[in-house]
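Report on the following structure.
The complex appears here without one of its protein chains, the remainder shown in place.
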């Protein structure tokens, strides 16, 4: 079903932007693993709204309550369910939007799909708010991975046409604005502020790296690491593109330039370059897994836009009020880490089955 | 399992490059649908090797034998299995490669994953040859979709840094080199010939469009049309990037430029632009679904490359002989159509369940 | 994953006997369907403990809170999650059982499987209490089925060696002790009271019938209606046997006696007898679907029993205190209906896809 992901662990996200609660159920976490509640809280805080001038003014504690799956702080093998109450609900903000779909949002397609019965308040189940429970699951997977020496971290690679510089080699979790080159980060923030002032928004790119992965994760064909990461990353609202390693640049390269030569490095097989993004034939080769995800600009903008009245079947104009980030890319950084961590931990569990053969 | 795709139809691809046969099983084709064998043969011919100067010299009829699932030419509801015999096998070509993984190939990762028991001849199950059975399944889905007014077609959007011009609006199946602008196509072919002469290869981009899709296909979150297409397209060997609609360009845009305004067009809701690639919230909006897939250059090149001896754990050089396309992008065009058709037909069947509610 | 069931709707049950809450997530309920909260409450009351002298003294409101998936009383297409708080927890009752597995319970196998990290209080995730969220999902499916003229109802067919008499033709939901022949019901209740007085327990059989099902539900082989019902019914704690139609009696019959002859009945194809239990080749034939499930006696008994100390690896005796039904069969009646309803509604949704072809 579409709100579930994974085969060896399974993450099911539930809730709507303005329902009593949102949450997540995670099946398959190995019994005996410990939950580090503080580390999870710190991780969730990175995604939480209201942290700075350019993110939505909606403020909610977003503190998860664990309903089951734990004995003390140890996972007990049973499904884990955590919920977050929706306390700061202002559905009235959306009353004028029932019949007038916001361009760039799922309002229209949800209306067609669910025959008008969808929860339209705040985007319902399509809301970016649902990335909060995804981050609960992802935050847990990040903990589990790091215990095996696997680290997943991301950065803002670009906002609009301003790109970060330098190479991403370790976590930027301590930075309020996670870029390698802070000077570029300043320019990005200025661009966001500018677009906000214009009642507009802007898109960007998140780059994600996973280090410490053993070779041998993933499967051929439709179960490759690329396929698995793609299946979850395209579930993050606003993602419209995804590339691994050299990605679209590889299309311009020759084989002799794109192929990563194998070398021996202190007895370990490595590659000189990493155009493959750590994945050959869908399977990890021991090099860092790298990918970039393109986020479109926040579709909610203050500027008037052309739309239609679904009932009257006439054209109309719409102005979107409510609280919205002029750029969701900064908050998408931990969400992307979460998504990657879920996909990779799922793949790691699958690999265990083979190794124990 | 990793060689299977789909929930409402399920396509399972089997075989290795040099096993007695390769094939596909398709579960879930509606009983009573007819197989157009000639149309399927024409479609498979577009992917077949040996059609021109720049594709591999391996020549095989690649004519599928249907073992079951049909009564005459009508699908009967039972699983459909079709096989292609591997007649032109020269495993000796690969003997020197057993312990020396080819850069850019799955040789090394397969060796790790399967503990040395993988079928290394010709890439085994990772071979591009496995796109032949994928095309049997996709060719059938293309037939089924076209009966409902849905058409899927693709083009070579770029070879290296040479891009096609013009808009893709209909099938180019009749063209030996499927580009809109034949002048650009000439340049692309010259580039391929040049790289072949150099013992090198080159990558490119395939663009795919699906028209006639009703609004309402796909699901939120992990079951979106993007997710489903990504899960299958990243299963095509050499794909390293995928973008929908404006894709990575959307990351540079403002919301006011990227949002597709809704309009009424003769009583039908449409959008002025199609930066969303026909997909909002994972669900089709009635506009054409468009995507672009980046293919890395063929990793098999004649130039000597650095590699390692897996047994001796030493560095060595490798020269890949055998028969290989200097650019797989032309043959990837029907494969991409096939993959998209499978994903979209699977989604169409899912939608039927809802409509009959 | 093991706590989830279904392909077209998916029901995921979470919680432990003594965790903060238990609950269920249901994906795939068609948008626009209405929830009848009162009917659901009445249904859940049939399973609730503490209703009479022979059921556990544990009393909890068991009123579900719906966290999401609804707009008012209408399902909105998003996943539905409902939770029940565990208010009446007495984990201390189980303190002496940590290292001494109760015979007939999952204590020992859970300990092996989860390496000692399982939630042992009250049976954890294995507790019969988890049938409450199953009944939330099943109660909703019963409502959805009944709107299509499909009715599912069950009875106590036997307690120990005392069997009900007469044919089950309609719901016994209004009866506190759901048997057709109340005289036999009296004897059964006397037997339960007798075993309770002895500090013992007793098993029994639940028979379930579904009427109004169209012909054509289910699939060949592993997707037959028998397979689907079996997969969920064996998930009810204590079920050790399952038979459809004539079931084990069919093994003693001749073909000429067992085959159900086809007849025309006012233009409708029916069978004279129903030894097939309404299922041929895994697919419904339009006759009532009938099955019987065997429940072993409640393993929690007051009598001293032989067990082992898991840490000391020595033999010991155990006396199970706590609150337990001397016979779970009466409360298993609505649980069986719930399980059957989920399986059949899932199958009905699958059938829609075909019919809309």
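Note that the chains take the letters A, B and C in the order they are written out, and that residue 1 is the start of every chain.
In this section, a contact is a pair of C-beta atoms (placed from the backbone, for glycine too) under 8 Å apart; a residue touches a chain by one contact, two chains touch by 3 or more.
All of these numbers come straight from a predicted model, not from anything done at the bench.
Across C:45, C:176, C:190 or C:269, the residue that sits in touch with the chain not pictured is C:269. Take chain C: the residues that touch the chain left off the picture are 1-5, 13, 101, 103-106, 108-110, 112-113, 125-126, 130, 158, 160-161, 195, 200-205, 215-216, 218-224, 226-227, 230-232, 234-235, 237, 239-248, 250-264, 267, 269, 271-272, 275-277, 279-285, 294-301, 303, 305-308, 310, 313-315, 354. Interface with the hidden chain, as seen from chain B, comprises residues 1-4, 10, 12-16, 19-23, 25, 27-28, 31-32, 65-71, 74-81, 83, 110, 113-119, 124-125. Touching residues on chain A toward the chain that is not drawn are 7-8, 30, 32, 78, 220, 349-350, 352-357.
Quick note on the criterion: only the chains that are shown with their structure count from here on.
The chain with its Cα centre farthest from the Cα centre of chain B is C.
Taking only C-alpha atoms, you rotate chain A by 180 degrees to land it on chain B; that is to the nearest 5. Taking each chain's centre as the mean of its C-alpha atoms, chain A lies 38 Å from chain C. With centres taken as mean Cα positions, chain B sits 26 Å from chain A.
Averaged C-alpha coordinates give centres for chain B and chain C that are 46 Å from one another. Residues of chain C in contact with two or more other chains: 32, 78.
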